[in-house]
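Yeah, one chain of the complex is gone here, protein chain that is, but the others are all in their spots.
Right, subunit A next:
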Amino acid sequence: MSTETDQGPGITSGTGAKADQKANRRARRVLFGCAAITVLTTLSIFFVLIDNAASYFFGARITEVLVGGSFEQTITFTEFFTGTRWAPDHSTPAHGILPIAFGTIAITVGAAFVSIPIGTATALYLSEYSSKSVRSKLKPTLEVLAGIPTIVYGYFAISFINPVMLGPIAESLFGISIGRYSMLSGMIVVGIMTIPMVSSISEDAMQAVPDDLRNGAYALGATKFDVSLNVVIPAAVSGIFASYILAVSRAIGETMAVTLAAGFNANITANPFSEIMTMTAYMVSMARGTSAVGTVEYQSLFAVGLVLFLMTLVMNLMNDWFKRRFQEEYR
């Protein structure tokens, strides 16, 4: 029976429409399932981290306690959060996360000093200054940069940035002979890696600023620079900031490149040419090391992972807060 023969004003559902509704409901259930999977994955990662971190701090997992085990604190939070030596697998172990937290934060801040100015300037250039033909060449180049595997960046750091770029500077200006790894090399390589993230997301935000606004300023005798600074950046600020947060989160979690560039020597130092260790680098070395699963040094992996997780979570919350605070004001 076709719908044309139906009576009434034509908004009631015929049989065809009923089948449609069914398909609709099925599609909805499938999509919901997919969304649920991502949420469940996140939750279970979080749970595994907490569960194993508990065994690091208290000697037993939550799941073990539930079946009759008991907690007995082995590593105090004071030691963990304020200790300045990190060597869980040493013969005289120490569990102060500060040196590797310093490593991660130093690399992140240093990388931000590279990626934020260069990325923002690139975005501004692409969005406001470049001609179509330059743009059509530069954008794909940046996308290629974003697609290079991080291990390749790591080798770039270890074979070029550190020995060729930084080595001679350290040698001739400061009289320091640089090793295989250095903090500065890590900062630079992570900075370069995250430039495309800053530039492409910022550029999208700038492109979304309506031309009407730009023209209003141009018609008043504004230069390109005036328009960029007073119109485009303020109007795109929340998107630009989002790109910074993403780049910073990425730098916090960056693993392969930073491990190869900055090294495995946990220490707090102001010397940019010395080897350091980030939290991720520690996790790599621990995971591929010889420590048995379940030992304290192995379980430290999860405690560090949990801290990393919380750091990126804070970045995300900051992003949300900022977005709400600085909504795009144009309409």
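Just so it is clear, contacts are C-beta pairs under 8 Å (C-beta built on N, C-alpha and C of every residue); 3 or more make two chains touch, one makes a residue touch a chain; residues count from 1.
Heads up, the rule we're going with is that contacts and distances are computed from a predicted model.
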Considering only the chain that is not displayed, what protein name does its UniProt record carry among "Aldehyde:ferredoxin oxidoreductase", "Phosphate ABC transporter ATP-binding protein PstB", "Tryptophan synthase beta chain" or "3-ketoacyl-CoA thiolase"? "Phosphate ABC transporter ATP-binding protein PstB"
Sole contact to the chain not displayed, among A:S131, A:S177 or A:T290: A:S131
Can you work out which residue in A:I75, A:I97, A:M206 or A:V231 touches the chain that's missing from view? A:V231
Selected residue (touches chain absent from view) among A:A217, A:L246 or A:I268: A:A217
May I ask you to list the residues on subunit A that touch the chain which is not drawn? 131-132, 210-223, 226, 230-231, 234-235, 329-331
